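For this depiction, one protein chain was excluded, whereas all remaining protein chains were kept in their positions.
Chain lettering (A and B) follows the sequence in which the chains are written, and residue indices restart at 1 in each chain.
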Amino acid sequence: MSTFILLLITGLGLGALYFLVASGLSLIYGLMGVLNFAHGSFLTLSAFAGWEVGRRIGLDTLTGFLVAILVGAIVAALTEFLLIRPLYERHIEQVLVTVGLSLATVALFEGIWGPDPINIQRMPWLIETTTIAGAPVPNSVFIAIGAAVLVLIGLLVFLRKTRYGLIIRAGVENRSMVTALGIDVRRAFTLVFTIGGIAAGIGGVLASNYFGYVSPLMGGSLLIFAFIVTVIGGLGSLAGAAVASILVAVLQQFTNYYWGYGDLIVVLLLAVVLLVRPQGLLGRKAA
Amino acid sequence: MSSQATSKKRIAGGWLELAVAVAIVAFLALLPMLNLPGLGLLPGPTYTPGSLHLMAYIMLMVSLALSYHMIFGLAGMLSFGHALYFGIGVYGLGIVLQRTDIPLLPAALIVLVIGIFVTHILGAISLRVSGISFAMVTLAFAQAGNVFVRRNPGGYTGGDEGLALATSNVPDFFIGVVNTKYLYWLALAVVVVVFAVVAWIEYSRAGHGIAATRENEMRVRVLGGRPFVVKLIAFVIGGSLAIVTGMAFLLLQSGAAHTHTTAEFTLTLLVMVVLGGVGRRWGVVVGATVYTILDQRLVALASHDAIRELPAVLRIPLSEPLFILGTLFILIVMFLPGGLSALVDRFRKVPVEDEPIKEPV
Partner (left out) sequence: MNHVLTVSHLTGTIAGQQVVEDVSFEVPATGVTAVLGRNGVGKTSTIKAILGLINRSGEVTLEGRRIVHMHTHRIVQLGVGYVPEDREVFTGLTVAENISLAVRQRSPRLDFVRELFPEVVVERAQQRAGTLSGGQQQMVSLARALVNDNKLLLVDEPTKGLAPKIVDEVADVLREAAKTVPVVLVEQNLKVIDLLAERVVVIDAGRVVHTGPARELLDDPERIQQLLGVHGEAAA
């Protein structure tokens, strides 16, 4: 029983990380039709930024955390402004540019920090466990889950209650009509990239605490599962991304424990979803 | 220009292409016998094993990029999972040779048949969706393949260590550094066959069907064509050519490494194709060659004294080949649509006929 609980909760924690990556991906794709391959690099860079700050000024993680978020936001906004915007409406080229950026940045990170994972020092209470129904769960898992829930709520409130949220929701549905109402939709583009960068930044710090290391490849490996999550959830659907994150991560965690091939099961799930429902669980139309 | 004149010009272009190709192949076939200087692009004179190995490596990358060109350039499908099919060739043959007593040729045939079967199934599932979803699905399948290889189930794949080539059933002339020239000729044969298949398909009716489906799937459907079948054919042919290339690669490298099954490896193929010019057969050849040479020789550049003495801000980026290549790729996408082929076109003042990159349908 306690194993079951442990797997379930750590699965939710992993799902939280997936969601932090997938939410940005899904928003960006939904509004702009761009699959952002550089999203993993935003996460990696934020993780390293958080670690560097923590290493230099002590483990006051809040400062490191804020710096990491800021780095994620700025890098994402710059990416949109410098690389994506000049290729306005040329979606394949936009994807290619993010591919190039991801290759170049991962190589750069390897040059700066070395190719191997670096074990990080964490605040002691993050490694300590809290026992739930007999299962000792590391506190970092709860932090990840809590942060993902907060991000989800924050995004929903932002999308429902603000004018920019309204523009984004409308743009996801029909981008050109938004411009035909006199709205500069490109500002919303920068905004979703920034939001995605913030979520990835949070994800970066949490992931390094969840796994206990930072590595130039951590963003890329999370990104692949986030891709799977967004397809299963339905491209452009935030709620879909949330549901699919949990589904994928928990399934993965259980099969990894009992059988060892959780990653394969996830791909199998993807294949099944595509055969039965090509638009994804909560996707509106066939993508 | 009338359509008749166009087709005449096309046929003339076909003969010209054939003549150029024959000349290049003849020259390449003679290289192991010649003593030409490496000019800094190769580690030594052309007949040395090191140079032959690098050239064979380049030819197999060209071959693989051409197989990817079938899927991305010709059929317009953005696949992020091409490394999987290459990996089936590399690991499939590696495993069969290690675990059975089947000689090389029948083993290769078995792997090809099984591989084509797998390509068929995965292609059919992936083609349930199109555009970006297709890209993600192919990526996911390839990732599953990579996970499989790294987990080393039953000790079959060797995990992160890689899989060494079991040589007992491989002909002697493919083994050992002194025999590199035979591997070189094998690689040359593979790239010639793959190029010929790709060119033949592009000139054939099937090729026109594939191109038409890329341009306007709806119209093909209205005219009674079946886009799904056409796309699947392109996908399976591209995958099969990758499998063949992978098998030769196993022999050349005397083993298999999991890095050739990763998503990053597929991305480098994409970079090669875009570098040369999407949809352009010769562009892909040039793109893959330039990319591979840069990738190999930039490593040598990094250990150069002039680079090592630079301050860290410059030294670190310059000693990462992928950083330079990735940046180059971004610049080409942004400022040189059509890649190196477009540069040649501009020089020859040939009007660009259509947009180099099309939205996948």
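The rule is short, and it goes like this: a contact is a pair of C-beta atoms (placed from the backbone, for glycine too) under 8 Å apart; a residue touches a chain by one contact, two chains touch by 3 or more.
Owing to the predicted nature of the structure, the values given are computational and were not obtained by experimental measurement.
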Inset, instruction - Taking the full complex into account, find the residue in A:Ile57, A:Met177 or A:Leu275 that is in contact with the omitted chain. - result: A:Met177
Legend entry - Sole residue of A:Ile118, A:Leu166 or A:Ala239 that reaches the chain not shown, by the stated touch rule: A:Leu166
Inset, instruction - For subunit A, enumerate the residues touching the unshown chain of the complex. - result: 163, 166-167, 169-170, 173-174, 176-185, 284
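Convention: only the chains that are shown with their structure count from here on.
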Legend entry - Whole-Å separation of chain centres (CA-atom averages), subunit A against subunit B: 31
Legend entry - subunit A residues touching subunit B - in the complex, by the definition given at the top: 29, 33, 35, 37, 83, 86-87, 90-93, 95-97, 99-108, 110-112, 220, 224, 227-228, 230-231, 235, 260-261, 263-264, 266-267, 270-271, 274-275, 278, 286-287
Legend entry - Touch list for subunit B against partner subunit A, complex: 78, 125-126, 128-133, 135-137, 139-141, 143-144, 147-148, 151, 263-264, 267-268, 270-271, 274, 316-317, 319-323, 325-327, 329-330, 333-334, 337, 357-360
